[in-house]
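See below for the structure under consideration.
Missing here: one protein chain of the complex. Every other protein chain is in place.
Note that the chains are named A and B in the order they appear, and that numbering of residues resets to 1 at the start of each chain.
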Amino acid sequence: MTAAILGTMVVLLLLGFPMMVPLLIGAMVGFVGIFGGIGQLDTLVQQVIAGIQPASLIAVPMFIFAADLMTRGQSAARLIDLVMAFLGHVRGGLAISAAGACTMFGAVSGSTQATVVAVGGPLRPRLLKAGYSDKFTLALIINASDIAFLIPPSIGMIIYGVVSGTSISELFLAGIGPGLLILLLFSIYAYIYAVRHNVPTEPKASWSERGRALARALWPLGFPAIVIGGIYGGVFSPTEAAAACVLYALILEMVIFRDLTLKQLFATAKSTGLITAVVFILIGAGTAFSYIISFAQIPQAILGGIGIDEMGPYGVLFTIAIAFFIGCMFVDPIVVILILVPIFAPVVSASGLDPVLVGTLITLQVAIGSATPPFGCDIFTAIAVFKRPYWEVIRGTPPFIAILLFVSVLLIFFPQIALFLRDMAIS
Amino acid sequence: DTWRYAFEEALDEVQGVFAQKFKEEVEANSDHEVQLFPFGTLGESDNILEQTQSGILQFVNQSPGFTGALIPEAQVFLVPYLLPEDEQQLYSFFRDSEAINGIFPELYAEQGLELLTMYPEGEVMVTSNRPIAAPADFDDVKVRVMTNPLLVSSYQAFGATPTPLPWGEVYGGLQTGIIDGHENPAFFIESTRTFEVQEHITRLGHNNFTTALMANKDFFDGLSEEDQQLIRNATDAAFEHILEYQQGLTEASLEAIEAAKPSITVTTLSEEERAPFRATTEQVEATFLEIGGPRAQEVLDQMKADLEAAGS
């Protein structure tokens, strides 16, 4: 059954079906296998609907809308001009700023898909223009957005904390070290890439040019203020901050800059709705697919046979990392956490491992998995927003995945990367 | 056969402990296997209930607060100060209540569900960053509640600002101050770690979180007499087990919370302090009668009669 479900999904995917089809037929194969017929398919419909309804997902269309408005108007260009005025002369400066901006925005907004659109959207044309290849640019945007899982607030860590009974505050502290380490390594890679591909730098801006760029960016700087100040300051939930950005973008572009007509507003809203629909139907179909994996108790069947009880702590950690990595390749990360954490819980407590370390390692795998084909909401979002083929979107990811796996191994052998902040806070 | 049983909490929370006992009893006394599906693994609370109605799952544990969207009468369990604060009285109410054993099974049956039992999960408490001793202390305090009109009405009557927020945003919301507090049983405050970002826990004594185990009715009716008895016995065993498990669970959870966060205060309001909160009951009852469905009055009257009987 496992082979039939996963096999059907992957084969149909490779054959070039619209992606909702492999997921839905994969789930259907499971339904037929379990119930001996298609009479229960209304539950599949229920799961597709349930998958798109979580309240926290509303932040995604709202951030897409705000980003669309900013890009069509002037806000995005002015913000990037500001960054370029300060960092344009540095090798790899724009790419490193992009990585930083994705990490920051993703961390605060809690939505990696929104980050791909809101930060990647305006920055990608500039990166291309500056001389970075598209495959590098796309991979950078997707992977840097996924660092957000590790930096608080992190929905993945909250779910892990609740399911495993681990302190969420401690998890939040433990995620910061590996998150920043990954950002550092991505930045180094971006620098090396810029040097090796001889990406040109811009002439250094004078202070008066910088001053002018800053003046032009004053209004648009309200966006980071709304998102970062609003969320950390307890004014908005992430979803509300997204909607506030929409309102602010409307005021800026329609009233202050007067660069956007009502007709364009309608076109922007429609384009946002279209992108939302093609991504959300995959989230829904992915939920139906996860459902049948969970219902058929496939993870339990696979993990029951590998004898994890006899492994030492390192064996347990590696097994957990691999299981979550593979799980997140196919299934939505939150569902993977809900299903797998209870299965591993007895082994983790028996082996005496620090549950905070385990949680950080799991969150890292979840971050990797979200950017790893075939199932990855951030990949889908990038395809829909940038209108590039699937293959092109994922082609540049291997170096980034390699860095993330390297950090996973580091984390297993040097847990202090995660735990030092927590230990400092406790003592 | 393989029977599938889904519930709304994690395996080590109250519903999970109940489910594990049920599974153990069934498997020890028959050849049937029970597969357990904890919180989230087959969807949200409403999803698993629907799956049980359509027969994909055989058993589901859902709290009446959620079931209220389907069976409005079930919201009676959200009326404050209806259930007794005394443990023994509460337990005998759940054992012998005519409402639970007579009226509710009929209401659930109309939805294709066999109500097997209802049981308490623990006293509901309020967390906050400000000490609460009187309704005035609730002024401008945004308390997160489930989106249910009765809970909204209760907290309005208490003087607070009820604020619905999706559960996934509660921890972050408490941390940043979008909301100032929430209500839950002690074990849930402990397991969801929300105490980490709160200063006070107040015991108003206004409710005990109630939940219900049910089966798909066609499935249950189609079983042999023997299997039906097996399920009833397993339910009874799990029910007694959970009451025993609950003895001291609240205290143990509060101790664990205080050990993890020594600065937190836990306050039990005195009878005098509770009086003004208790005085709001009538107002919320009126809301219940308004939205509680055709048999709301009957259910409320019967509950009160049962509670009187349980008290004597």
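Methods note: contacts are C-beta pairs under 8 Å (C-beta built on N, C-alpha and C of every residue); 3 or more make two chains touch, one makes a residue touch a chain.
As a convention for this text, contacts and distances are computed from a predicted model.
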| item | value |
| --- | --- |
| Hidden subunit of the complex - UniProt protein name among "Phospholipase D-like protein", "Poly(3-hydroxyalkanoate) polymerase subunit PhaE", "TRAP transporter small permease protein" or "NAD(P)/FAD-dependent oxidoreductase" | "TRAP transporter small permease protein" |
| Touching residue (missing chain; options B:Leu11, B:Ala69 or B:Leu289) | B:Ala69 |
| Of A:Ser145, A:Thr272 or A:Ser290, the residue in touch with the unshown chain | A:Thr272 |
| Of A:Gly30, A:Gly284, A:Gly359 or A:Gly396, the one touching the omitted chain in the full complex | A:Gly284 |
| Chain not shown, touching residues in subunit B | 46, 50, 53-54, 68-70, 72, 111, 140, 142, 146-149, 152, 161-164, 166, 291 |
| Subunit A, residues in touch with the chain not shown (by the definition above) | 13-21, 24-25, 28, 38, 41-42, 44-46, 49, 52-53, 55, 57-58, 61-62, 65, 67-68, 71-74, 77, 117, 120-122, 124-126, 128-129, 216, 219, 235-236, 239-240, 242-244, 246-247, 256-259, 264, 266-282, 284, 374, 380, 383-391 |
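We adopt the following convention: only the chains that are shown with their structure count from here on.
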| item | value |
| --- | --- |
| Interface residues, subunit A side, partner subunit B - complex | 35, 40, 42-43, 46-47, 50, 54-56, 110, 153, 155, 158-159, 161-163, 165-169, 231-239, 287, 291, 294-295, 297, 334-335, 338-339, 342 |
| Subunit B residues within the subunit A interface of the complex | 4, 10-12, 35, 37-44, 47, 50-51, 54, 56, 165-166, 168-169, 171-173, 175-178, 191-193, 196-197, 260 |
